[in-house]
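Handing you this structure, nothing more for now.
Missing here: one protein chain of the complex. Every other protein chain is in place.
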Amino acid sequence: MKKVVTMGEILLRLSTPGYERFTQAQSFDIVYGGAEANVAISLANWGINSCFVTELPDNPIGQSAINNLKKYGVNTEYIHRGGERVGIYFFEKGNSVRSSKVVYDRANSAITKVDVDDFDFDEIFKDADWFHISGITPALGENCIRLAKKAVEAAKAYKVPISIDLNYRKQLWGIEEFERVMPGLLEGVDICFGWLSSVEGKQSEYKVADFSNGELDEKRFKSIFGKMIQKFNIKYVVSTLRENFSASHNALSAIIYDGNELYRSKRYDFTIQDRVGGGDAFASGLIYGLVQGKSHKEALEFGVAASVLKHTIDGDANIVTENEVLELAAGNASGSVQR
Amino acid sequence: MKKVVTMGEILLRLSTPGYERFTQAQSFDIVYGGAEANVAISLANWGINSCFVTELPDNPIGQSAINNLKKYGVNTEYIHRGGERVGIYFFEKGNSVRSSKVVYDRANSAITKVDVDDFDFDEIFKDADWFHISGITPALGENCIRLAKKAVEAAKAYKVPISIDLNYRKQLWGIEEFERVMPGLLEGVDICFGWLSSVEGKQSEYKVADFSNGELDEKRFKSIFGKMIQKFNIKYVVSTLRENFSASHNALSAIIYDGNELYRSKRYDFTIQDRVGGGDAFASGLIYGLVQGKSHKEALEFGVAASVLKHTIDGDANIVTENEVLELAAGNASGSVQR
Amino acid sequence: MKKVVTMGEILLRLSTPGYERFTQAQSFDIVYGGAEANVAISLANWGINSCFVTELPDNPIGQSAINNLKKYGVNTEYIHRGGERVGIYFFEKGNSVRSSKVVYDRANSAITKVDVDDFDFDEIFKDADWFHISGITPALGENCIRLAKKAVEAAKAYKVPISIDLNYRKQLWGIEEFERVMPGLLEGVDICFGWLSSVEGKQSEYKVADFSNGELDEKRFKSIFGKMIQKFNIKYVVSTLRENFSASHNALSAIIYDGNELYRSKRYDFTIQDRVGGGDAFASGLIYGLVQGKSHKEALEFGVAASVLKHTIDGDANIVTENEVLELAAGNASGSVQR
Amino acid sequence: MKKVVTMGEILLRLSTPGYERFTQAQSFDIVYGGAEANVAISLANWGINSCFVTELPDNPIGQSAINNLKKYGVNTEYIHRGGERVGIYFFEKGNSVRSSKVVYDRANSAITKVDVDDFDFDEIFKDADWFHISGITPALGENCIRLAKKAVEAAKAYKVPISIDLNYRKQLWGIEEFERVMPGLLEGVDICFGWLSSVEGKQSEYKVADFSNGELDEKRFKSIFGKMIQKFNIKYVVSTLRENFSASHNALSAIIYDGNELYRSKRYDFTIQDRVGGGDAFASGLIYGLVQGKSHKEALEFGVAASVLKHTIDGDANIVTENEVLELAAGNASGSVQR
Amino acid sequence: MKKVVTMGEILLRLSTPGYERFTQAQSFDIVYGGAEANVAISLANWGINSCFVTELPDNPIGQSAINNLKKYGVNTEYIHRGGERVGIYFFEKGNSVRSSKVVYDRANSAITKVDVDDFDFDEIFKDADWFHISGITPALGENCIRLAKKAVEAAKAYKVPISIDLNYRKQLWGIEEFERVMPGLLEGVDICFGWLSSVEGKQSEYKVADFSNGELDEKRFKSIFGKMIQKFNIKYVVSTLRENFSASHNALSAIIYDGNELYRSKRYDFTIQDRVGGGDAFASGLIYGLVQGKSHKEALEFGVAASVLKHTIDGDANIVTENEVLELAAGNASGSVQR
Partner (left out) sequence: MKKVVTMGEILLRLSTPGYERFTQAQSFDIVYGGAEANVAISLANWGINSCFVTELPDNPIGQSAINNLKKYGVNTEYIHRGGERVGIYFFEKGNSVRSSKVVYDRANSAITKVDVDDFDFDEIFKDADWFHISGITPALGENCIRLAKKAVEAAKAYKVPISIDLNYRKQLWGIEEFERVMPGLLEGVDICFGWLSSVEGKQSEYKVADFSNGELDEKRFKSIFGKMIQKFNIKYVVSTLRENFSASHNALSAIIYDGNELYRSKRYDFTIQDRVGGGDAFASGLIYGLVQGKSHKEALEFGVAASVLKHTIDGDANIVTENEVLELAAGNASGSVQR
């Protein structure tokens, strides 16, 4: 049984029911999620010993967040209890031409008050097979930068493969700070999701991919990704290519570069139930594939199919079986009922 | 702060949940709406001192209708309490090839028993910047015809710009009565939404627009709209152009004619959450644009974008910010999440 | 008032709300359905004296199943009370690229313990105008095979026209047993929905129709259907032609063969709310058309339009009026609201 | 199988969920009820051929009312379709010191427009075993008074035993009109629920029973009930004795007088889930007992126990088995689970 | 129309549905409440020009809080928009022997960042008839202490009567700080709800009332309340007397002291739907009575009856009519339905 460690914040997502606007809602649906927690649930779901590391307050809301992880089989033994509050974000799901809205209320959450010494990273990483973290964690302040750095160092010390999803969130920090902090984590990792604009000598507004018209400029991607690989000694640079037709309709594919060949996955065109966690589902699938010994191309295909399936499921987490992903990757998107 | 007055009936809409048929439902969702009330809420939402004039019974259902207007910031001080009942319509939302169904139970509602002298139109119009009414109000009987006439006259006396949405509803009155009554209200108004077939010398079944195949016969529209302008001394004649692909999928644009140039807005192709109130959202947007000093073309574009956004929202009312409308009008229909 | 008899199992369908996965759900929506029961409700809805024959336990769950049939006007006087349990199937509705999932828990249901002598088939068929049954009933074991046979014989004795929907379900029985049992029922029936692969001399995995690319191989269909007609002395062989674009998007048409001409209905392209019962709605419509004296082509068109409408309605049953079907068949799929 | 006919209005009750006040509610629960319809459902539930006579509009709301009756096994074949609307009442359930609130919106309902000649009372009564009606029906206007009179006369012509529940509702008519109309219906009936104050020579505000302190003034009751019996040639005069401790807590017993002995039932002290329909459940139970051949005392006990059970069930209708009533009447109110 | 000003924090209360525990809930019901906001809604409900002063962030959650106040008629024109977040508390409703649970997440809410100069207290108080505040506001930190002080001073300057509900909350501040800050606000107010233990020379754990066994030690209360009156020059000292039998069953009365006579209200024994806001409903009723010119004893009776009614209503706010309060105060707690 492979052991994968993820670390980050788990948030209480409060979603208006159906497609209600904030001012219409009389209740909020409860979802617990977060970039790395979503990855942890996907992996647990596929049979991985999926260990999630975080700080949560010792109150019933913190306990509910943990119970939700347990429900989906995530190993919660490394979670430390402390701090005052679970971070919250309010979510209003869009449809058609109306986009989804997020209102963050995550300042001063438990993880922002974290004490790095409360975690025993030797214990955590000594028998681990992978470590995953996203750029959202260091965006949460100095304590979290320290936490991320120490974890990455410990993982490297135990020769655990590492993946980092850059996941730039402009509501959390500025592009300058992002470009200043992330290089310190990227050195020698196995996978980087996305890239830094600073590798091209500028420090502009970060974009996941210059991909406005569905056409792929292979040369340009190879150039940027190649610079990432050289500068940070990364094994693979990866990105999803999302085409936003509307809040209810997207197309998705992904690319992976190993410094030599730029491989592009199949492209899926699909309607959307809930797109939150789509990127995390992709990361989960790619990591799962590699941990299970698939080739990086097979793993990429698994990741993209997993991500597309996520868009059909409400909530942050991707509750799908390996078999469902494989069937979709093999081309069965017909939706016919088996009976 | 601009003051816009709207007047009409507010109905209790009882909608089956989701896409349930009437005979399946165990509960009804409560929505309070009506052509002019929907306009009033849109305008209040954009910061207008939006005053709604109506008659509502002095019982908890009438109070709930008022509270709902207040919630969205509508000024309810000119509402008179009287009559026995709030008009009701039962609503079953269609999808795909199944159309929505309306069952009216609005006879003998409070506004049909209205006494014109219960309203102080001098107070109401003396500092108003716009007055809007629809053809539904005079369709509710003699008392309502009197009410509409007196209000229009008072508005004219105070030189308040007026817009009238013809809004012919064949379940409420015959085409002959419609064509007989409406001319008395149209003289000298600023905007007429739709047109009367009688301007062409016939008095046939009224149609919003001869627009079956998406192609616009500009000459024909100019001819009819021109006759409306000449006959009634109207400033602008306006119409939406709706393409009904299915109950879940429409396209929408609109035209405005100033006697000289026929301007057509952008065309939007979109999926639908709830199409009730789409026309009222359009009227609101156009009125808002003009009251705020935009050109009639800009106002039309604002109106169409507002209307399209309405189709993504459950309920009659268009709960969107000015910014959301402007973004859509500027071309951002991608539905990507800002975070 | 025409009397149509249907016979089969009615199941308790427990559906997760909305698009929740099984492991997410906190409640199940209750639907009572089953191939023949769905047909019975459709027919009752259109004014037929629709008699449903089955075995249900004498407990509150059995009573609730009966009450649901009564609610939609089905004649339940021939239902016998006995057995221990109502068969159950758990249902998770898919969307987009994710297919719906069915978990059967129907073993040992009341109908599998049925005693054929508890039903007075003389009483049931003496004044009947049609009898319909599906291949699901004999799939439920020896008692049900006996039940089906005795009913078919009794219907024939009273010269009641018979339709059989082959409805092969591989989770219930093997293809060999299916091909062994069904011929005993097909002799001399008026309509067979689908066909047996054994008429071509092989006994392979059964397929409703070889119809992968939307193109119709008329010759091939004529050949197979012709063999069915000859071998079993059937009047019409019928099949729907379903194109599965996704769980949310299908196209549907149907073909009917009278031994001479292969007639194909109109083709509808539509989005889906709930596709369970789509085939039963088709069968209902075709039977209704024939019982009411329409031509077999008109009846087929009625059946296809009825089936398409079913896809817009949650639950197994097709709660639509004759008028709604006729309007859709006449080409009105625009979904515009009548008011 | 005994046939009992009931006649009256069936209303759409729109209840706020749980204990929400009108101004808090976002939805209404749908209940179809009415004094006589509630009796009809109770009787159908106990295996009676329970025929309900009314007028309902030919629209989906009227159909839903009928479907609800069918669901509980009521025979709806004598219902005539016509009129414009189903009468409505809005209902807010109270608890503790807060009383329930009713807002009527029942004017101009279908039954108030009834044409007496649309009903074939010979067909209805020729094989009937009982007829029941309440004072609410004649309170609905001249058409309904005519309807009630004709039905009572027809029942008498066929020697069908009759029961009348006086059910005075001051929101529907004045006490004078009540006391003027009801005597014309009471002559020779078998059971009268309640009494007229005019039998004592005055015509004051009607009260169900002078029963403020739980003590029964037998002499007084015998005197009034005796006058009813003499004046109108009634067999039994009956009344419930309700003690209102709060909206959540009542006690209930009942008395029956045969002109000789005043018999009082057991007294039950209980908490309340929904008290609407409590009186109708009592009437149902008494009628059922008599129709089934019980003594009037046994029938009274059955009626009171049925009524008490009704208070534990949401909605107007008393969905309880005969066995449950008998068990409670026999003294088992312990609420222990059988398993 | 009387104008009453209240000032304080409005919180987003997130309640588990029904009686679910935190770890069971899949959604939260949304309630907006807070000690003074609850008072504001009660007063608006009774026809007062009820102005609520607070700070709320300029985001959709802040807007929803305002819309909720508007819905119930509260005047929101003095609310300033600023700060980052709406304070939250999670609420789990208890029943029987299980108490309700509150988890606060209100640190760093908008009002704690308030800038006193953003409010124009001259405008606010120049035509006011009453000002009410509670001890919760100064408990929220230095900015709020400044806000409370400035408001109280401005009210005094305009000779506006003032009431202060001490409302000690030990989760917000220590008893020492409470006893240090509150005296600065109490000088010369008209009503103080509760008392300070420091008036007796000690500074111990604060208790609303020493009232464990239902017996009132009049002498003791007179002594403490008299000291409050003397020390702070207060007109009336008031307290509720609550008897907690269980989370579902309480008794309530109240006392008022004018320095001369200790008057005790009627005592009510009742079951509970939601006890949050019970104290605020009491304060509202007392203030309303005095503002409307009732005697202090009548006002106290009105306040207690209002508070008892509140316990029957879900949510923080007391949505009852003046008439309902008067009826209960007059002794009608029978819960019988008027129809």
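Annotations for the structure displayed:
Letters A, B, C, D and E name the chains as they come in the text, with residue numbers starting at 1 for each one.
Everything that follows uses one rule, which is that contacts are C-beta pairs under 8 Å (C-beta built on N, C-alpha and C of every residue); 3 or more make two chains touch, one makes a residue touch a chain.
Remember, predicted model here, so these are calculated numbers, not experimental data.
Checked against the full complex, the candidates C:N59, C:N143 or C:Q292 give a single residue touching the omitted chain, namely C:N59. Considering E:A107, E:A247, E:L262 or E:L326, the position touching the chain not shown turns out to be E:A247 (whole complex). Touching the chain that is not shown, out of E:Y19, E:Y78 or E:Y158: E:Y19 (per the contact rule at the top). Listed for chain C, the residues touching the missing chain in the whole complex are 14, 17, 21-23, 25-30, 59-61, 63-64, 67, 84-86, 88, 90, 92, 101, 103, 105, 107-108. On the side of chain E, touch with the chain left out of the figure occurs at residues 18-21, 23-24, 94-102, 104, 169-171, 244-249, 275-276. Although one chain is not displayed, its contacts with chain A can still be listed: residues 67-68, 70-73.
Convention: only the chains that are shown with their structure count from here on.
By residue number, more than half of the contact pairs of C-D reappear in one of the listed pairs B-D, A-B or B-E, namely B-E.
Residue positions 21, 23, 26, 101 of chain A each touch two or more of the other chains.
Taken chain by chain, the contacts fit none of the simple shapes, being neither an open path, a ring, a star, nor a full set of pairwise contacts.
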